[in-house]
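This view holds just a subset of the chains, kept in their places.
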Amino acid sequence: MSLSHLDEKGHAHMVDVGAKAPTRRQALARAEVRLAPETLVLLAEGGLPKGDALAVARIAGIMAAKRAPELIPLCHPLPLSAVSVELSLSEGGVVIEASAATTAQTGVEMEAMTAAGVAALALYDMVKGVDRAAEIVSLRLLEKSGGKSGVWRRG
Amino acid sequence: MSLSHLDEKGHAHMVDVGAKAPTRRQALARAEVRLAPETLVLLAEGGLPKGDALAVARIAGIMAAKRAPELIPLCHPLPLSAVSVELSLSEGGVVIEASAATTAQTGVEMEAMTAAGVAALALYDMVKGVDRAAEIVSLRLLEKSGGKSGVWRRG
Amino acid sequence: MSLSHLDEKGHAHMVDVGAKAPTRRQALARAEVRLAPETLVLLAEGGLPKGDALAVARIAGIMAAKRAPELIPLCHPLPLSAVSVELSLSEGGVVIEASAATTAQTGVEMEAMTAAGVAALALYDMVKGVDRAAEIVSLRLLEKSGGKSGVWRRG
């Protein structure tokens, strides 16, 4: 059996991106976490029992971006040139925006999505002692750029 | 400075659970992923370009439960006695239910939540080539049991 | 002591590949697992108590390829452009073929070997409850290409 004949049966496999051009690629994802009003007050005042939830969630998200290929079975490992995670208080909870960038043969959507998703999970961990019903109500890609398919923005 | 004086300033820290009794603890979390109708058809027929999305997401979720303490900064490491992740097709997408169990001094909510969340992220990775706008529309705890606070069920 | 004088004593070290040209590199490895006839029947019929062994082994192998530099002390970390793991039933067991590809300064033999080896270990985990004597009877490199030494095929 030669190299080129593997996978012909359509099983799960990491797609070969070896023929793609390395280009600058970026992605932006957003997570929204709904919190009880009392939790929002504690969060804003720094009164949560486990400590500074926003700093913990931000750093957890940044670190998770780097672990995306370990967590997501068919995600390609690649060098990241930038990651950022921002959290802001909204009326009913917290909005998390995560961006990732690379110069590589494949995109960084999963890095941005994983950063936003794990930041949201870490935030849940910080508040669950006082707000077990807190819920991640959205985790989605907002935009991506780079590569053959160019720019995509959520409509 | 003695051991007992650390953390008095309220910074982020991993709460001491050393005085809690080790009891059987379980948690159940659910994620919901909204997919385009065409994606659901491809999923049901096994026609996705990256392969068997449900098996990949299930295994990614199970493996992620074991990595929860690495991903979530203040989550305690503990031995897991059981993890399962089930995915089922719903009208508008996929429902993922993840459960975790342990006999330990602290609960497994984050293990169940991480399993459901990473399974949802892995599912997104499997479909994003054909459905970039797919969205995780909910990730939440359904129930937990064990420990001092006993059984909790989402109302 | 200057940078160039380290390692002159011949201790274990990660060889400097900085002067090599980044070229397309591929490797193909094979593992063979010998199973009891009854186990092969259970495997073929999907009757194993722990679930779908082939899917679990395939995904474990793909994920392990990405962890090769963590597991193998002197293995260089590099971006992988493709990984695939195929399992097929043979007369006395299961044959696993794993391929890996990259464009980098060093080869991907260890990624392919680790993928095949960990897939075999995961398969053993899935069957050991019914077939503790199952044995990995071969794990070897079949071919590699790319780099200064060009193509090598097992004779």
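Should a chain be cited, it is by its letter among A, B and C, assigned in written order, with residues numbered from 1 in that chain.
The definition used in the following text is that a contact is a pair of C-beta atoms (placed from the backbone, for glycine too) under 8 Å apart; a residue touches a chain by one contact, two chains touch by 3 or more.
Quick caveat: nothing in here was measured; it's all calculated off a predicted structure.
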Identical protein chains across the whole complex (3 displayed):
6
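In this text, only the chains that are shown with their structure count from here on.
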Just say which it is for the chain contacts: an open line, a closed ring, a star, complete, or other.
complete
For chain A superposed on chain C via Cα atoms, how large is the rotation, as a multiple of 5°?
120
Which is it for copies chain B and chain C: same residues on both faces, with over half shared, or different residues?
same
Separation of the C-alpha centres, chain A versus chain B, in whole Å, is 15
Residues within chain C bordering two or more other chains:
55, 59, 63
Can you list the residues on chain C that touch chain B in the complex?
52, 55-56, 59-60, 63
Flag every residue of chain A that touches chain B in the complex, lowest number first.
10-13, 15, 46, 49-52, 55-56, 59-60, 63-64, 67, 70-75, 109-110, 113-114, 117-118, 120-122, 124-126, 128, 132-141, 144, 152, 154-155
Which of the residues in chain A end up touching chain C in this complex?
1, 3, 6-7, 9, 11-18, 69-70, 73-74, 76-79, 104-105
